[in-house]
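The complex is shown incomplete by one protein chain, all other protein chains being positioned as in the whole.
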Amino acid sequence: MKPDLGRLLEGVAARIIAQAEELTALDSAIGDADHGLNMKRGFEAVLADKANILAKPLPEALKAIGMTLVMKVGGASGPLYGTLFLTLGKELPEDPTLADLARALTAAVEAIKARGKADFDNKTMLDVLGPVARHLGDGTATFASVRALAHQRAEATVPMKAIKGRASFLGERSIGHMDPGARSSELMITTLCDELEACA
Amino acid sequence: MKPDLGRLLEGVAARIIAQAEELTALDSAIGDADHGLNMKRGFEAVLADKANILAKPLPEALKAIGMTLVMKVGGASGPLYGTLFLTLGKELPEDPTLADLARALTAAVEAIKARGKADFDNKTMLDVLGPVARHLGDGTATFASVRALAHQRAEATVPMKAIKGRASFLGERSIGHMDPGARSSELMITTLCDELEACA
Amino acid sequence: MKKLINDVANVLAESLDGFAAAHADLVQLDEERKFIRRKSLKGGKVALISGGGSGHEPLHGGFVGHGMLDAACPGQVFTSPTPDQMIAAAEAVDQGAGVLFIVKNYEGDLMNFEMAKEMAGRDIETVITNDDVAVEDSLYTTGRRGVAGTLVVEKIVGAAAETGQDLQTLKSLGEKVNKRSRSMGIALTSCTVPAAGKPTFSLGDDEMEMGVGIHGEPGRRRVKLMPADAIAEEMIVAILADLEAAKSSPVLLFVNGFGGTPAMELYLMYHAAAGALARRGVKIARSLVGSYVTSLDMAGCSLTVTALDEEMISFWDAPVHTPGLRWGM
Partner (left out) sequence: MKKLINDVANVLAESLDGFAAAHADLVQLDEERKFIRRKSLKGGKVALISGGGSGHEPLHGGFVGHGMLDAACPGQVFTSPTPDQMIAAAEAVDQGAGVLFIVKNYEGDLMNFEMAKEMAGRDIETVITNDDVAVEDSLYTTGRRGVAGTLVVEKIVGAAAETGQDLQTLKSLGEKVNKRSRSMGIALTSCTVPAAGKPTFSLGDDEMEMGVGIHGEPGRRRVKLMPADAIAEEMIVAILADLEAAKSSPVLLFVNGFGGTPAMELYLMYHAAAGALARRGVKIARSLVGSYVTSLDMAGCSLTVTALDEEMISFWDAPVHTPGLRWGM
């Protein structure tokens, strides 16, 4: 696979920006009503920096994306998604295979866990990112299966009680709502699959 | 006529207290939403002081009512209604005739004008009290005619543009609403007529 | 109505008691709650007394203390205090150098303070504040309302009183400050008088009241919600049209919140108003931003511009130590 990074970036950014209100609405229910705004601000900054990013080799481009997210998103999601892209940049070769991707995403998930002192089943983005990383490495992944898993894992955060993140302040009242970060992770992953499939 | 002051007092107080919400609602439209509250507070204080008031001869009793209104009502209506009763107390003999009443009320209207630096047609209580005082002295007054006049003069404040009082801040926008003080004056006068007629 | 209260009948008493307890180092509340006075008085000084309806906190009780008032008389909510209150306050704080009443121009306040003056049998003078340009000034009407500019009068006259100025001089100074101060207010929502239980006026979701008073009295006109810059522009134009002195004097710009508006919006309004002044070449020498002259829980704000001279600047800067305003000590 040799997809166009510019197109991937634009696709993911467009999707996040388009769904910003939904993400904010999810965050209103169990957080502070800013997740969509944060992500939109971050990806708008990434788009603004696109020329610079695309001039770099993949690892450096990913690091640049990560740094932009760290410096523009703020909140909990900024350092965490920043860490995701920074780690991918550190772990991926210039021309990655699916196995490289699985390994790098697994490393990124570990880095997010460390940064946020969180674990799986805490009702966070990790509940989408972790299972997807594992599935990428299990030899059965297809575009469709990855999309389905991301969707299913985001849905699976609905009945969870939040242990980490702002929703944890709600205790039992966090149950019954989808985690906004899980949903934004799902959106990024499914959009990536869509774009990659279209190039394939 | 030898009516019972206690009964008159209770009648007027009860009427004002019962209509307090209406007076406040009128004051909401063109003032600051407190005329009913002010009058209620004042007449509750008068009722609380009833035994003391009734122990006095009529002129002193009226002065005591006036002083209580001055010290309890506040706002514009407190000094003005206080002045009304203080002046009646000064002007009336112990056993007044209708002519005494007409003269005393005329003096009270002048005192109110002086205290409030206002005139007729300024959209205030004066627009009820002034005409009623004149009518009491014109030799044609009956209970029914006084009541009708008080009612008609209060209604007549509706199309007026306020020149004095809080409603004057509204300029043209004060047109179309009854003046709350005109209404409270109407209530006092009609209740007095009712009580006096019942004793007659 | 959503308020942090118990019984509506006790709102004023409980709030005054809380105020007096929280600031017991500075003020004392009269036993019958007729007035709030300084804890320690300064002999030989003219006594400054203000007051008015409650619901405008920290005005006036919050401005009792060194460098401002000697006593304040709190009326019922939005209702002027009664003469017995001012008589008792004067009795408590008059140091023999006379008493200056500072009264906002509402007929209720004027008449009650006037009756108090007549009945008190003391040397009393009165300064009437009427800084609100939203209302047309006219000899034939009540004239303009006294609004947030009253704080500026109380601060400057209060500082002068501490220096030992006499009653007539203070009265003249108060009148000068009032003449050089102009204000205008806008409301995004109505306030709710506790005892009334519902909003005084109702505004559509997309409406605002331009030229509102501090009692939730309707203003100049009801308009569609405007951007902050346009609001500030209209207010500053109206204020400057009536404040010739601002053409040649540096000014105090005072952005005042009405009780339901947060600091973030007030600072944004400051930015808008300062821009409107700058475009007209008016120089800002002093600034004050906060909710000082409120209307219960009303959302909105007023702008006050005071044309300063050197005397006024030095009295503005002088130390003040009250519950509501404090600097220099």
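A, B and C are the chain letters, set down in written order, and residue numbers restart from 1 in every chain.
The rule we apply is simple: a residue touches a chain if its C-beta (ideal position, glycine included) is under 8 Å from a C-beta of that chain, and two chains touch if they have at least 3 such contacts.
As the structure is a prediction and not an experimental result, all values here were calculated from the model.
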{"item": "Partner chains on view for the chain not depicted", "value": "A, C"}
{"item": "Among A:A14, A:M71 or A:A144, residue touching the chain not depicted", "value": "A:M71"}
{"item": "Given A:L5, A:L47 or A:I163, the one touching the chain that is not displayed", "value": "A:I163"}
{"item": "Residue in contact with the excluded chain [from C:L41, C:A245 or C:A274]", "value": "C:A274"}
{"item": "Contact set of subunit C toward the excluded chain (per top definition)", "value": "2-7, 11, 14-19, 21-23, 54-55, 57-58, 62, 188-189, 205, 208, 225, 227-229, 231, 255, 259-272, 274, 287-289, 291, 294, 296-297, 299-301, 326-329"}
{"item": "Residue ranges of subunit A at the interface with the undisplayed chain", "value": "24, 28, 30-34, 37-38, 41, 70-80, 82, 115-116, 163-166, 168-171, 173"}
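In the analysis below, only the chains that are shown with their structure count from here on.
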{"item": "Category of the chain touch graph - line, ring, star, complete, other", "value": "other"}
{"item": "Separation of mean Cα positions, subunit B and subunit A [Å, integer]", "value": "74"}
{"item": "Interchain centroid distance [CA atoms averaged], subunit B/subunit C, Å", "value": "31"}
